[in-house]
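A single protein chain has been removed from this complex, and every other one stays in its place.
Then we have chain A:
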Amino acid sequence: MLPHWACFGFHVTLLAPPLQAPKEETRYAFVVEWYDPSASLVRKYQLIFYTADGTLEMYDLKNRRTFLKRCDYPGVGEKDLFKGGIITVYSRQLTVVEYADSYTASVFEKKAQTTVAVVTGEAIASMGRVIDAFNSSGFVISELALLQGELALALTGDLSSISFSDLLAQINSQLGEGAVVEATADVFSAPKPQVFDIDLSTLLLIRPHTVKAGLLGRMVDQVMGSGFRVLNMKMVQLSRPNAQEFLEVYKGVVPEYADWVEELTSGKGVALQLVNDAKPEATVMALRELCGAHDPEIATHLHPHSLRAQYGENKTKNAVHCTDLPEDGPLEVDYFFTLL
C-alpha cells in the first residue's frame, strides 16, 4: 500500500525500517516538571511509560510516593516523549526535562534527535506537501515558524535510521534545487515577520490532536489550495489560562467549552493567519465554510469535503478552530501573533 502522501505527487522511498515490535514490559522513565499554580511551585515527578500496553505511571520525587497509579492514558504516546516535549496528563501540563535512567537516555537520545529544515522561496507554496513528506518519513514537528518569506521547521526523529540528506534530496528533486535546506536552530531566533492586514484576516488554529496525527501538511495544503494565503504561521503550546482567555467568548455558549480548553492545552497546535485572495472582506465566512460544521458528524453529511469532515473525530477533537464571528478575526489574529 502506498503511503498517503503519495497522492500529492511525491515519490519518496520510505527510508525508515519497519518498526520492531516492542519488548515485553519495556519501560521508559522521564523526569517531568509541573507548575502548580495554587502553590506557585514547580513540582518534579518521575513519569514511567510502559511500551507493552502504552500505560503511564507517575511518582512524586519530593514526597517519595506514587502520584499516579499505572493507568491507560491514550493521549500520550511514545512519540510525544522526548526531552523538552510537553504533554498533558489529566489537565496537568508536564514538561519533560530529562531522562530518568541511562537506558531511557540511550534509547531516546538516539530516537529523538532534532534537526532543522527551512523551506525557502517558491517552495513556500508547497509547504503543506513538504510538511507531509517529513511527517510521513517518521519525523515529528517540534517547532514551526514562518519567518521572512521562509518556513523553519524543527524535526525530531531517529536520524540514525532516517537519512535526512537523502530525504531532502528527494524533496528537492520534486520542488527544485534549494527548495528545502538544512539549517541550525538559530533560525528560530530570527526576527518574526510584522503582523499586517489584521483587519482583513482570520485565524485558523490546527488543533493538537491533528498535529499529533501528522495531518498538518495535508490540512495546510488543502487550505492553501482553497484560495487562502498564509500571512503568518507559528506553532503554539497554550497554557490553561491562555486557552481559557482565547475561548472566553464560547463560555456559556457552547457546551464543549471546557473540553475545547482541555484539548487545546493537550499539546502543540499551529496557528495560521489567513486571508482570502478572492474576497478579502469575506475571509472569515469563507474559512468557516471551508472548515464545515463544528460537529464532524454533521459536517460529514452536509459538507463532506470540509476540514472537520475529513480530519475531525468528534465535537471536541474537530480538527480545527476557526474564527466564527466576522468581527472577531482581527481580535484572534492579534491574540496569537501579537499578544502571545
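Just so it is clear, contacts are C-beta pairs under 8 Å (C-beta built on N, C-alpha and C of every residue); 3 or more make two chains touch, one makes a residue touch a chain; residues count from 1.
Just so it is clear, contacts and distances are computed from a predicted model.
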Absent chain [UniProt protein name; select from "RING-type domain-containing protein", "Cilia- and flagella-associated protein 53", "Autophagy-related protein 16 domain-containing protein" or "Eukaryotic translation initiation factor 3 subunit K"]: "Cilia- and flagella-associated protein 53"
Omitted-chain contact residue, chosen from A:Ala100, A:Ala133 or A:Ala293: A:Ala293
Contact partner of the left-out chain, one of A:Ala52, A:Cys71, A:Ala185 or A:Val253: A:Val253
Residue ranges of chain A at the interface with the undisplayed chain: 248-254, 293-294, 298, 301-302, 324-325, 327-328
